[in-house]
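One chain of protein is taken out of this complex; the other chains stay put.
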Amino acid sequence: MVSGTSEKKTGRIRLGMVGGGQGAFIGAVHRLAARMDDEYEFVAGALSANPERAKASGKELGLAADRVYTDFKAMAQAEARRADGIEAVSIVTPNHVHFPACKAFIEAGIHVICDKPLSFNLKEAKQLETLLKKHPKVIFALTHNYSGYPMIRQARDMVKSGMLGEIRYVQVEYVQGWLATDLEKSGQKQAAWRTDPKQSGAGGAVGDIGTHAEQLAGFVTGLKIDSLSSDLTSFVKGRKLDDNVSVLLRYKGGAKGMLWASQIAVGHENGLTLRVFGTKGGIDWAQENPNYLGYNELGKPRTILTRGGAGANAEAARVTRVPSGHPEGYLEGFANIYTEVARAIKAARAGKKLAREVTFPGIADGIEGMAFIEACVKSSRNNGKWTKL
Amino acid sequence: MVSGTSEKKTGRIRLGMVGGGQGAFIGAVHRLAARMDDEYEFVAGALSANPERAKASGKELGLAADRVYTDFKAMAQAEARRADGIEAVSIVTPNHVHFPACKAFIEAGIHVICDKPLSFNLKEAKQLETLLKKHPKVIFALTHNYSGYPMIRQARDMVKSGMLGEIRYVQVEYVQGWLATDLEKSGQKQAAWRTDPKQSGAGGAVGDIGTHAEQLAGFVTGLKIDSLSSDLTSFVKGRKLDDNVSVLLRYKGGAKGMLWASQIAVGHENGLTLRVFGTKGGIDWAQENPNYLGYNELGKPRTILTRGGAGANAEAARVTRVPSGHPEGYLEGFANIYTEVARAIKAARAGKKLAREVTFPGIADGIEGMAFIEACVKSSRNNGKWTKL
Amino acid sequence: MVSGTSEKKTGRIRLGMVGGGQGAFIGAVHRLAARMDDEYEFVAGALSANPERAKASGKELGLAADRVYTDFKAMAQAEARRADGIEAVSIVTPNHVHFPACKAFIEAGIHVICDKPLSFNLKEAKQLETLLKKHPKVIFALTHNYSGYPMIRQARDMVKSGMLGEIRYVQVEYVQGWLATDLEKSGQKQAAWRTDPKQSGAGGAVGDIGTHAEQLAGFVTGLKIDSLSSDLTSFVKGRKLDDNVSVLLRYKGGAKGMLWASQIAVGHENGLTLRVFGTKGGIDWAQENPNYLGYNELGKPRTILTRGGAGANAEAARVTRVPSGHPEGYLEGFANIYTEVARAIKAARAGKKLAREVTFPGIADGIEGMAFIEACVKSSRNNGKWTKL
Partner (left out) sequence: MVSGTSEKKTGRIRLGMVGGGQGAFIGAVHRLAARMDDEYEFVAGALSANPERAKASGKELGLAADRVYTDFKAMAQAEARRADGIEAVSIVTPNHVHFPACKAFIEAGIHVICDKPLSFNLKEAKQLETLLKKHPKVIFALTHNYSGYPMIRQARDMVKSGMLGEIRYVQVEYVQGWLATDLEKSGQKQAAWRTDPKQSGAGGAVGDIGTHAEQLAGFVTGLKIDSLSSDLTSFVKGRKLDDNVSVLLRYKGGAKGMLWASQIAVGHENGLTLRVFGTKGGIDWAQENPNYLGYNELGKPRTILTRGGAGANAEAARVTRVPSGHPEGYLEGFANIYTEVARAIKAARAGKKLAREVTFPGIADGIEGMAFIEACVKSSRNNGKWTKL
């Protein structure tokens, strides 16, 4: 069951970008993800807060000179006025810029695809939620890209359909080792802003990768966190934000769980793994080898489901490009988010109802993520007191 | 580096057993472990609390009729009087019998090899500690068998020698799925006593397998738990003891950790895994494939150390029987505990000092294990309050 | 060491395609691969031998009506005449069309990117070689896509630099199970042409996937096959071409090897694996989890090199898009071939010398592949007689 690559050269969506200029990492990933299924056309950008870098970046990426901006507010207004203005914008700046940038484009009536975490703090997140209610035509997506992996879609559907029974326990972790030393002091840009509370907000590891783990577990299980008890640590001397967080979870309805996010686990790269256990079965998945989903049915031998293989379901198939045994990876998963958003934008263009199966993370995921960060920080400051989200 | 199989048919240690009769599981494992390196001779037993089963079991195992006992106290006294009486006894009963049985043999001056957890509660554990101080010639071992695996010995030595730098974080888990249903109601003997607070004590999963995880982490890292925060759950309706426990750990000296033990994780068999991260490196190990140890040195590619292979150290080699690539398993690891104890008993026999490298779990591990259980139960009752051990 | 995503919206190469219309599989993969790094613009096509399907496919893909062709010869001539004509064409038809299509475009002076195997037989392959000598400005690439994987580039460089010493033995296999039944009788298009000697040529599994294995081994080791002994089998009744082939290899210089390709190995998807052993070390790689390369140095513990990780070399880095731990897959590897070809075309455009490190499979690989197929068929007909290539 493979849906195959979707390609629609006609009617591509005009896309802009804030952030993602020279020296950045995630901007190029967003552009590639947008390009993969040919649903978008990249035409405008405020690619850097530094005007010279913004211009050089725009030129390098082939933008027309009059659509290279040095200020995202100006960009939002100018593009909104153009007949051929952008229909959607990707926000790929450090966290503290997410809110004002999102606000500018939402108010300009332009769809927003924002990198995670949503904002600097929960207050901002809620303001965006309110703003979006005022602009109901604006489509808002948050790139919790891991929810784009086909086997994650499969897992979610398996839970939904009751194959696992009632969910009891969730073990999720996102473990890295790249900040085991004080890399930020070397001037490494990625490390610098992620460990700076002025750019990242109150959460370090908990915000950067903990929210991915939290969102993934919620996406797959459909469970909502009721309360949590956490322990944040900054193991590297002088670091201002946490680089390791341990969290106990209590979900609404009685399920429980455990979340661990670390940036000091030497030797780990992007060790995002999820295990879910219900009364009738369990599943397990690892991001670093994402084309497989372990499935243990109660009282049966373990099975390995593969993307596109005999056990793949329709939800996996609709976001799958190539047959089983030819691995898809991070970029394909990321692109699935963009393509899902494209489906929503095109449905809106056509005034059609969005197909039921189209799904991508949005403002609710963003609110939950920010609430998760704040609850973790608060619980940890209160010596692990169980804290409601 | 392989030390090879040690065999000494001469001077074998005379061994007795309490528990382990027909229908039991772990008794046969102990006997096999004792037999593996031919260091012991099994000659006496009180194999069951049921006199008829005790006799039938003794006969089946070839014990002389006059050394088949129906009461362990009588056995301790009778054997102590014999010139050819047992030198050591294995206690392999349900938990609540550990204390009186240990007491009887310690007082009789007979070495004790006791299954874990040490006792019914911490109070009993401390009484045994006191008793052992009064009987300093009695050697006491607790079969935390996983500490007998060669790659665990290797890991411990790597930590000791500083290869990992200062330890920061420990993630340890022991995950099973066999109690995902109310198996105890079917009359399955193993399930029945483990879920019965009268036989097991205050801990279910936390006592049965959580203590193994706790001991393994401590054995490898040398760290002592300062305090913990835990959440115990009985997911199966009507179960009186926990079948899942999540614990956050704070070690003395600043390291932290996370422990998860579960009996409801459908599809897992004996998923005991350990990951340790320090400032200079990390290691990872999985009991189900125990001949490998992952080692990640800071800034270097990951290496896979194999038992007996190029990277194996002397501590692994001295408990290794066959060359690398020929897997050793659970029974060999268990046997290593018995053989280490035999070395201690033989050194005592000869009045010699025990070689520095001989190590096996003893009364201190037992005390820590019982303290761990009680702290977990207490913390969970106090809604996860951080609790000192 | 990550080179990052290259993107050059300006100066994109105008690309056409022969084959790849509705119902095809590999055409969409080629288009996506061409699009990934934004080096190509897809503008013309003869997408099907069926005129109606050709037109519908062209429309669906957004081609201008005057650049939708129903005949590839007409397309070659028309595009060669246009000022904005295509600079390169992708040939993605069944095998028997490769030769005439390649010929038409080479003669029109248009660069060719041809799917493998090169042609229907060795004779045709040699004719193409001769033709290319007459048209030295035409760049010719063959999409042995697996040679685009970063860790394969790394492996090749490790061999080249002598890290493995003198190569002794190569074990390579490409194992699938999808043709374990007579799927071709169900009308499945992929199965039908691959098992039809009129469309595929003399080789079944040996041509379709055996050549991939042969090319990969040669690409990594630099070794040339001197002679081979093979055993071709059609296990499925009534199948006209082999669905399983076992080959013993003797390389020039004394190395030996073993190649296995199968389409009847139930449960396997695209099990392309390579192991290479030299006097100083060995490596191993598996296509289904391609971001890892096992490296065993003589007398040292095994290491796992990861794409973008601590042990990644410059050759891996220059074809890597995202950091280690975020998996890249089949499409990224495929895209690397397209991007390497783009570098060659752009260097040619600019009259510059091509950078030394740029590499992609070309006519020589095609000749070798066809010679390999013919030698395998011949050897098997001669009951495994060692046969020179």
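Each chain gets a letter, A, B and C, in the order it is written, and its residues are counted from 1.
Everything that follows uses one rule, which is that contacts are C-beta pairs under 8 Å (C-beta built on N, C-alpha and C of every residue); 3 or more make two chains touch, one makes a residue touch a chain.
As the structure is a prediction and not an experimental result, all values here were calculated from the model.
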Candidate in contact with the missing chain, chosen from C:262, C:287 or C:339: C:262
Of B:294, B:309 or B:366, the residue in touch with the unshown chain: B:309
Residues of chain C (touch criterion as defined above) contacting the omitted chain: 168-169, 171, 173, 177, 180-181, 229, 231, 233, 235, 244, 246, 248, 250, 256-258, 260, 262, 264-268, 275, 277-282, 294, 296-298, 302, 383-386
Contact footprint on chain A, counting only the chain that is left out: 295, 299-306, 309-311
Residues belonging to chain B that touch the chain removed from view: 4-5, 7-10, 25, 28-29, 31-32, 35-38, 42, 60-63, 176, 268-271, 287-291, 306, 309, 321-332
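The rule is short, and it goes like this: only the chains that are shown with their structure count from here on.
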Chain of greatest Cα-centre distance to chain A: B
Chain centre separation in whole Å, for chain C relative to chain B (CA means): 55
Chain centre separation (chain A, chain B; CA means) in Å: 44
Touching two or more other chains - residue numbers and ranges from chain C: 306, 309
